[in-house]
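A short write-up of the structure that comes next.
A single protein chain has been omitted from the complex, and every remaining protein chain is retained in its original position.
Right, subunit A next:
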Amino acid sequence: MKKNLTKFFYFSVIFIFCLSFLSCTSVNEKSFILATTTSTQDSGLLDYILPVFEKETGIKVKVVAKGTGEALEMGKRGDADCLLVHAKSKEEQFVNDGYALKRYDVMYNDFVIVGPKEDRAQIKSTGNDPLLAFKKIYENKVAFISRGDESGTHTKEKEIWKKLNINIKGEWYISAGTGMGAVLKMADEKKAYTLTDRATYLSMKDKISLVILVEKNPILYNQYGIMMVNPKKHKIKEKEVQTFIDWILSDKTQKLIGEYGRDKYGQSLFIPNAKK
């Protein structure tokens, strides 16, 4: 009996090992790595459109969701094949530095400033002026949570502080260093203000009690762009990525992006604006 059991044990270990080896090596299908921002993943957009792409082309998209800053760094090192990010100035710099050949507009949505219903800093009364709202947050020293991860949202936030010439320091300013969804949860728990993209906010609206206080201002415009990592700099999956870029810029996919969220939230989360 004892021998049998021991035999069975050894056998099962070897079996599992073989199985795992097989499953690991069978990952030779057509695929590429898409480095993107947490907002496209947390909002559910990618889960909505990628299965369509995978079904049409048989190419598997491996999504690594990081902040825009980190995604760009991945592109620089060649650890990602394709980038879908939202910090236009940084992206253009990326192309100018030769890390990508071309950048395409894909879609946009906008940032909103959210906060607790009580709105202690009274930023709702600013008439949707983000500059004034940030100033009030600063003057009242109410808790503000920053993404703090060099993401597109963080870049936008820093732009606004810079315009105000405010030196952000102090206990009221919390640098979270995490994704958009996590920051919204944190802001909700701490009754703090934060800058978020509308898509992630809407997709989490049911789970948090934060409300939109400032919105629809040109400053808060949020453009997403797509880039292929320069194939001359790194060995990347050029063909697969090109297929994906052509696909996401096509009329059909653009329509699909525009439709996402309409049934659930009553409005589009992303507005497609690829140039023809």
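Operating definition for what follows: contacts are C-beta pairs under 8 Å (C-beta built on N, C-alpha and C of every residue); 3 or more make two chains touch, one makes a residue touch a chain; residues count from 1.
The working rule: contacts and distances are computed from a predicted model.
Q: Any idea which of "Tungstate transport system permease protein", "histidine kinase", "Biopolymer transporter ExbD" or "Succinate dehydrogenase iron-sulfur subunit" UniProt assigns to the chain that's been left out?
A: "Tungstate transport system permease protein"
Q: From the list A:His86, A:Lys156, A:Lys185 or A:Arg198, pick the residue that touches the absent chain.
A: Looking across A:His86, A:Lys156, A:Lys185 or A:Arg198, the contact with the absent chain belongs to A:Lys185.
Q: Among A:Arg103, A:Arg120 or A:His234, single out the residue that touches the unshown chain.
A: Checking the options A:Arg103, A:Arg120 or A:His234, the one contacting the hidden chain is A:His234.
Q: Thinking of the whole complex, not just what is shown, which of A:Val63, A:Val95, A:Ile166 or A:Leu249 touches the missing chain?
A: The one listed residue touching the chain not shown is A:Val63.
Q: Residues on subunit A that touch the omitted chain in the whole complex?
A: Interface with the chain not displayed, on the subunit A side: 1-2, 5-6, 9, 13, 16-17, 19-21, 23-24, 27, 33, 42, 47, 60, 62-65, 77-79, 178-179, 181-182, 184-185, 204, 207-208, 234-235.
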